[in-house]
Structure formats: C-alpha cells, structure tokens
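Up next, subunit A:
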Amino acid sequence: MGLMELAATKALASAAVLLFITVLMMASAKRISTCIVLFGAQSAVLTSQILALAFVHKSAEMYIVAAMVFVIKVLAIPLALFRIVERLNAPREVASSTTSSQSVFTAAGLILLSFYAVRPYVQTLGVEEDMLAAAVALILTGAFLMVSRKKALMQVIGLLVLENGIFLAALTTTFGMPLVIEIGIFFDLLMGVFLMGLFVFRIRDTFDHLDVSKLRKLRG
Partner candidate 1 sequence: MTPALNILQAALLVLMAPLLRGVIARLKARIQNRQGASIFRPYSDLWKLFRKQDLVPDTASALFRIAPVILFATTVVAAAFVPVLHGGALAGTTGDFILLVYLLALGRFFVLLGAMDGGSAFGGMGASREALVSTLAEAPLLLGLAAVAILSRSSSVQGIVQWTLNQDFFQLSAVHALAFTALTLVAIAETGRIPVDNPTTHLELTMIHEAMVLEYSGPSLAWIEWASAVKLNVILALLIALFVPWGMAAEFTPAALATALAVYVLKALLLAGAIAIVESSVAKLRMYMVPDFLGVASALAILAVVFTALMR
Partner candidate 2 sequence: MLVLACRSARAAASVALSTGTLELAAIANVAWKVHTAGALQTGRYLRADALTSFFLANIGLISVIVLAYSVGYLRHIPEGRFSSPRWFYALFFLFLFTMVAVYLSANLGMLWIFVEATTLASALLVGFYNTEGAVEAGWKYLIVCTVGIAFALFGTIALYLAAVKGGVNPESALDWTVLMAAAPKLGVVPDLVKLAFVFVVVGYGTKIGFVPMHSWLPDAHAEAPSPISAMLSAVLLNCALYAVLRFDAIVSRAIGSGFSHTLLLVFGGMSITVAAFLMVVQRDLKRLFAYSSIEHMGIVALGIGMGGMLGTYGALLHTFNHSIAKALLFFGAGNVRENFGTLSMEKIRGMAKSMPWTTGALVVGGLSIVGLPPFGLFVSEFMILTQAFIGSHYFVAVLLLAVLSVVFGAMLQHFQGMFGGDAEVRPAKLKLATSDFAAMSVCAVCLVVLGIHIPQAFTAMLHAAVVVLR
C-alpha cells in the first residue's frame, strides 16, 4: 500500500511538470504526428492524475472517469487522428505561422502568465497552485496552437489540448463533476472529433489543401 501512496503522491507532484513539458514540446513540434503523440502523452498524464486522485479520495466514480479518459483520449482519439493523417496523405508538417523557437518562448511565457493568473484564486479555492496553473497553461497553449497553426488538424489538436486544460481545471478544483455530466461531455468530445475529421476530409476534397488560413472566401 505504501508504495501506492507514494506513487499517487509522486504522480500528483510530478504531473504538473510533465504537462508543462508536453506543452513546450508541442509548441516546438514540427510534424503533426508528433503533436498527436504528445497529446496522447498528455492525456496519459491526466489519466495517472485522475487515478491518483481516485486513490486518494477513494471514489469509485473517478476510476470510471479515469478509464474513460484513457480509452478515449489516450487510445481512441490519437489513433483516429493517425488514421486521418494516413488517409489524407497530405504534407505532414504543422505549417506554423511562427518559428518554432518563437512558439516555445511564447508557450513558456503563457505558462508564467498562467501562474500569475491563478495566484489570487489559489487561497480562496485551496488547491495546489501548480496544478491549476497547469490547467490554465493548457487552455492558453491550446488557444495559442489554434491561432498560430495553419493546418486544420492542428486546430483540432489545439482544441483538444484546450479541452484537456478545462478538464484538468475541473478535476483539480472540484474533483470532477457528476458522472452523467462527465459522460455527456466525453460523448460530445468524441462526436466533435469525428465531425471535425469529416470536415477535414471535405476541406481536402473541395480545396485540395488543409491550410485553414487560406479559407478566406467568406469575408466582410
């Protein structure tokens, strides 16, 4: 048991750091597939996180949540994204509008910003500062990815990261929402990814490219 305790506490302690690392790497990544892997890793960290919490709080619901996160975010979605990348057989780099070094520094800046942002709330909420900061950091970087990356798929991934962040925030602050709600959210997420995949194909078919920054027919 002691071992488990240790693992759990270790997991809780180290999770934030790991998440920051994934974020930074994602910012610097050049290939879409790398990003997908990183997203999977990120989700895995989350899973461990939930497991640890579940163990600490002894709540059965959270085990289920953990399982769902693992199945959907670590396995299903990354695999699906890989399939899409395969089938698209389009150029695979992320086509960022910023150089990777810029992106990394921006991401770092966003992490610091998130620490600064959550500071006032930590006392009132009584949660670990670094976890909340990590959540906000995920949200911000997710947003940053969506704004800076031109590839349709990268926007999907950015969105997923953002969603991870929100999920993490929910987790750290409220130890998860009622199970039904969680399930519903996951369902929506799955459907969303499915639909976006669909649209990615449509974009490919209609425009012969995946560069969303070129979708500018509708304006004014």
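Candidate entries met the following condition: all candidates are chains of the complex that A comes from, given by their letters.
What we mean here is this: a residue touches a chain if its C-beta (ideal position, glycine included) is under 8 Å from a C-beta of that chain, and two chains touch if they have at least 3 such contacts; residues count from 1.
It should be emphasised that the depicted structure is a prediction, and the values quoted were computed from it without experimental measurement.
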Next on the checklist: If you apply the contact cut-off given up top, which option from 1 or 2 ends up touching subunit A in the complex?
Outcome noted: 2
Item to check | Sites on subunit A touched by candidate 2 in the complex | outcome: 120-121, 124-125, 139, 143, 146, 152, 155, 159, 162-163, 166, 169-170, 173-174, 177-178, 180-181, 184-185, 187-188, 191-192, 195-196, 198-199, 202-203, 206-207, 212, 215, 217-218, 220
